[in-house]
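One chain of protein is taken out of this complex; the other chains stay put.
After this line comes chain A, so read on.
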Amino acid sequence: MTTLRVGTAVPEASARRKAGLPRGALHLLLIAGAIFMSYPLLWMISSSLKPESEIFSSTSLIPSQFKFSNYIDGWTALGVPFTGFYLNSLILCVAAVLGNIFSCSLAAYAFARLRFPLRGLLFALMLGTIMLPFQATIVPQYIMFKSLGWVGTFLPVVVPKFLAVDTFFVFLMVQFIRNLPSELDDSAKIDGCGPYRLYFHVILPLTVPALATTAVFTFLWTWNDFFSQLLYLGRSVQGYTVPVALSTFVDSSSQSSWGQMMAMSFLSLLPILGFFTVFQRLLMDGISTTGLK
């Protein structure tokens, strides 16, 4: 075997070619795995188009007849149409994104670039809260929000985002800002830029990639988040978000509306699939650099 492969475009790849399984077998294995992995989702789509009786009687992915009525009937199955639930979810997600971008970026700039007393201690405390399980604070938070009269409104879900409670994103942005060349700051300072103008005119425009990662993950997590939405918005149908509505749907309905449930479930995943398609690269990079979900 010749090792003179200096000019190859992908040196690592060629170096590993000889190891392990032959390529063809590997591809077959990976394709089989991929089908197995995605089968449940394909099944969800196919079930949403099937007549009710067929969902449980046939294992085929192709419905004998395409029944879009599951989508139409499912949309209003809870009495209140899903339109309102989607609006609620959307408002919540947009507010959460704005909140996280605003608060996490401010805090990150302070930690990464400014010198002030107790910075080390505060930064350590901030890091410490990243791994803090939500159970640790949830009960007193609930009591607090209840006494403020916020339960049943969006506030308990949205306000914490404006207070940088998702410290993971602070950490992400601190890392990002620290990697920006400090010459930028120095030249801005020489030009008479104070810490405020430095943030708005130099740092903020440069952190757009990190802000985008934060925005996408915040949107996805808030869209999927069930616990806090159930806790704070689960009391009246008007306040339901999509996940709360879905869980109510599945608890309240009999076995006979699986088609509709699958239809509504699939629709609720569409925004995630859309985000995934558009921001795939951003998501992958976000995970591999920081260990986000």
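Keep this in mind: contacts are C-beta pairs under 8 Å (C-beta built on N, C-alpha and C of every residue); 3 or more make two chains touch, one makes a residue touch a chain; residues count from 1.
Note that in this section contacts and distances are computed from a predicted model.
Chemist: Which name from "Alanine dehydrogenase", "Phenylacetate-CoA ligase", "Hydrolase TatD" or "Multiple sugar transport system permease protein" does UniProt give the chain that's left off?
Modeler: The correct option from "Alanine dehydrogenase", "Phenylacetate-CoA ligase", "Hydrolase TatD" or "Multiple sugar transport system permease protein" is "Multiple sugar transport system permease protein", the UniProt name of the unshown chain.
Chemist: Touch as defined at the start, partner being the missing chain; which of A:Leu155, A:Leu184 or A:Leu269 qualifies?
Modeler: Of these options, the touching residue for the absent chain is A:Leu269.
Chemist: Across the whole complex, list the residues on chain A that are touched by the chain not included here.
Modeler: The list for chain A reads 3, 10-20, 23, 26-27, 29-30, 33-34, 37-38, 40-41, 43-44, 47, 55-56, 58-59, 102-104, 106-107, 109-112, 114-117, 119-127, 129-144, 146, 160, 162-165, 167, 170-172, 175-176, 178-179, 194-196, 199, 209-210, 212-213, 220, 223-224, 226-227, 230-231, 242-244, 246-247, 250-251, 258, 261-262, 264-266, 268-269, 272, 276, 280-293.
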